[in-house]
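Down below is the structure, laid out as structure tokens.
All protein chains but one are shown in place.
Naming follows writing order (A and B), and every chain is counted from residue 1.
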Amino acid sequence: MAAILSRVRHDTYPKTDNAITEPRLIRWLLILVAISFLGLFLFMPLVAVFVEAFKQGTKLYFATFEDKYAVDAILLTLKIAAISVPLNLVFGLAAAWVITKFSYRGKSLLVTVLDLPFAVSPVIAGLIFVLIFSTTHGWLAEPLKEYNIRIIFALPGIALATVFITLPFIARELVPVMQAQGKDEEFAALTLGAGGWRTFFTVTLPNVKWGLFYGVILCNARAMGEFGAVAVVSGNIKGRTSTLPLYIETLYNEYNGVAAFTLASILSLLALLTLVLKNFVDWRVAKSRNNQDLNLSLFTFPPFTRPLAALPHEHPCPQHP
Amino acid sequence: MISNTSREDTGDRPIPPTSVPKRRRERINRRVIPGFGLTMGFTLTYLTLLVLIPLSAVFIRTSGMGWDDFWKAISSPQVVSAYKVTFGVSFYAALTNAFFGFIVAWVLTRYQFPGRKLVDALVDLPFALPTAVAGIALTALYAPNGWLGQFLYPLGLETAYSTTGIFIALTFIGLPFVVRTLQPVIEVFDREVEEAGASLGASRLRVFFTIIVPALIPAMLTGFALAFARAIGEYGSVIFISGNQPMKTEIVPLVIVKFLENYNYPQATAVACVMLIASFVLLLIVNILQRWTESIGQARS
Partner (left out) sequence: MSIRALNIHKTFGNYKALDDVSLEVPEGRLVSLLGPSGSGKTTVLRILAGLEFPDPKTGATIEFHGEDVTNLSAGKRGVGFVFQHYALFKHMTIERNIGFGLRAKPRRERPGDEAIAARVKELLELVQLDGLGKRYPSELSGGQRQRIALARALASQPKVLLLDEPFGALDAKVRKDLRRWLRLFQEEIKITTVFVTHDQEEALELADEVVVMNNARIAQVGAPQDVYDNPVSPFVIEFLGNVNRFTAGVSKPSKSQATEGKSVLYVRPHDVDIRLTDENPHDYAIRSKIQHIFSAGNYARISLDRIGYNEPFEAEISREKLRQLDLKVGMIVSVVFRHIRVFAKGQFKESNVREDGQLVEVAG
């Protein structure tokens, strides 16, 4: 093989990548296939939401927001996000710190546990909290009844299920970023006499701010849009435990298509905003790294498409063979 | 004066005193970067309270059932039919994604065309769009009187309220997993290898199937497994378009929800247990596949 390769004369290599691309016809055919597929499966549903929402005019569109239950649903969804995002933010920072800054046995097990919520069906994510907190069937039914605490079919249950579903998001985005940063800047700060908190806030945090921001918008989008897990724990009581996605389902099942799609259009705008912010962050990071390859950004969008456990195991000793 | 007491001193320099006052207490394996105890403690507590204990509830509840009841619960005709629908349709949806996802990933990384960036950004939509929204939007398109349905139904394609509808929803939500797994791998694929193949006289088709495809197989399998894993648990986008006819278009998550609505907790838990095990196995497979992808990537660089 080496003998054959050595006969290849390098000066005969094509200057352009003509030799390693497909004929023009095939190229355009593939592009057409890709765009048609995406158009059919992604673009058209998105357009459908807005068209259906405005089908009977802007007046009826905005009338939806006069529905008291719709407003309640929006407020509840905001509340849930306001609870679950900060919790998972703190957790994400702690988990990323402990995963990237130290070496110890069992780290890959920790990372696997971190990924578990992703592997679990949303419906089961709801079910597990019902099994614990239900006042009729739950483990804690007796004490909950005694102190008259409602978790299932109430806000705490919805928050718990949402926290579970969105738990890995921020940590998942932070870990690769922190890993890529290395530990030298923290070491430098420590030799300069900075304590742990100062090192974290003045050195680590500014370095991972985009990864953190990115994790937060992802976590937020999912927290506001979660359906399955919330459907199981909320009981879907209009005006009380009906989140925005749940209320959309209610309206849809009541054949109130315009209202359903109107509310869906808000969530679609949120999704689009998330995508815009995601691309903005990619662009910012690429700019600061002088790297035009947006596809190779450190961030993973669906998270989990890149492994954490297999991240290069960084050894504390740089000279280790 | 520097000296080395681990060897005999060679120069004319005096050997330094080696006696050290024994006074300090030994610390065990100190960590240089602070915060290990705090962050580890917090992380473990959080994961235990929110993930491990709740998930274990499913297994503990199930273990109290007894084998016969468990088997009855997980093998009732309604449940078995749901397994078939969920696993079967998820498989075909993931397969479709693997195929079209590969084309999309290839086109997005290798070709330049107007609107490429926009299309690239759009790939993430199924992940960002709440599933309920996706569900009603897909139904609006593929229902008998929908935008596309009105043309497809006369052709005999029942796109909604059938397994085809489930297939459409599961393809929708699984797509980004395949594309985003493949993209970085195609991106870093060493073009010199392709060039070497081409300069050795292989046709483009031959280079594609003998050099490129084998290198991308691990990533493709990972993407497939991720899409499949996502599909078997999916609920929100499916229930609107599936029609939910018992024994025909019910998926497993829906069956669990129905059991819960009827206060049939034991059966819901038992079926959930089966699905959890399936998910964990898939997670394990994904981990193994990702390690494989990584090792190929490392060998390449």
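Rule of thumb we're sticking to: a contact is a pair of C-beta atoms (placed from the backbone, for glycine too) under 8 Å apart; a residue touches a chain by one contact, two chains touch by 3 or more.
Given the structure is predicted, the values throughout are model-derived calculations rather than measurements.
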Quick one: which of A:L60, A:A194 or A:L277 touches the chain that's been left out? A:A194
Give the residue, chosen from B:V32, B:L52, B:V80 or B:V213, that touches the chain omitted from the document. B:V32
For the chain not shown, which residue from A:V130, A:V203 or A:L267 touches it across the whole complex? A:V203
Take the complete complex as the reference. Which residues in chain A touch the chain that isn't displayed? 184-185, 187-195, 198, 202-203, 206-207, 315-321
With the missing chain put back, which residues of chain B would touch it? List them for me. 1-7, 10-11, 13, 16, 18, 20, 22-24, 26-30, 32, 34
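Methods note: only the chains that are shown with their structure count from here on.
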Can you give the whole-Å distance between the Cα centres of chain A and chain B? 13
For the complex, give me every residue of chain A touching chain B. 4-5, 8, 12-14, 17, 19-23, 27, 30-31, 33-35, 37-38, 40-46, 48-49, 52, 90-91, 94-95, 97-98, 101-102, 110, 112-124, 127-132, 134, 136-137, 139, 160, 163-164, 167, 183, 186-187, 190, 195-196, 199-200, 221, 224-228, 231-232, 245-246, 248-249, 252, 257, 260-261, 264, 267-268, 271-272, 274-276, 278-279, 293-296, 300-302, 304-307, 309-310
Parts of chain B lying in touch with chain A, wherever the complex brings them together: 31-36, 38-40, 42-44, 46-47, 50-55, 57-58, 61, 100, 103-104, 106-111, 113, 117, 119-134, 136-138, 140-141, 147-148, 168, 171-172, 175-177, 180-181, 183-184, 187-188, 191, 194-196, 198-200, 204, 207, 222-223, 226, 229, 232-236, 240, 252-254, 256-257, 260, 263, 265, 268-269, 272, 275-276, 279-280, 282-283, 286-287, 290-291, 293-294
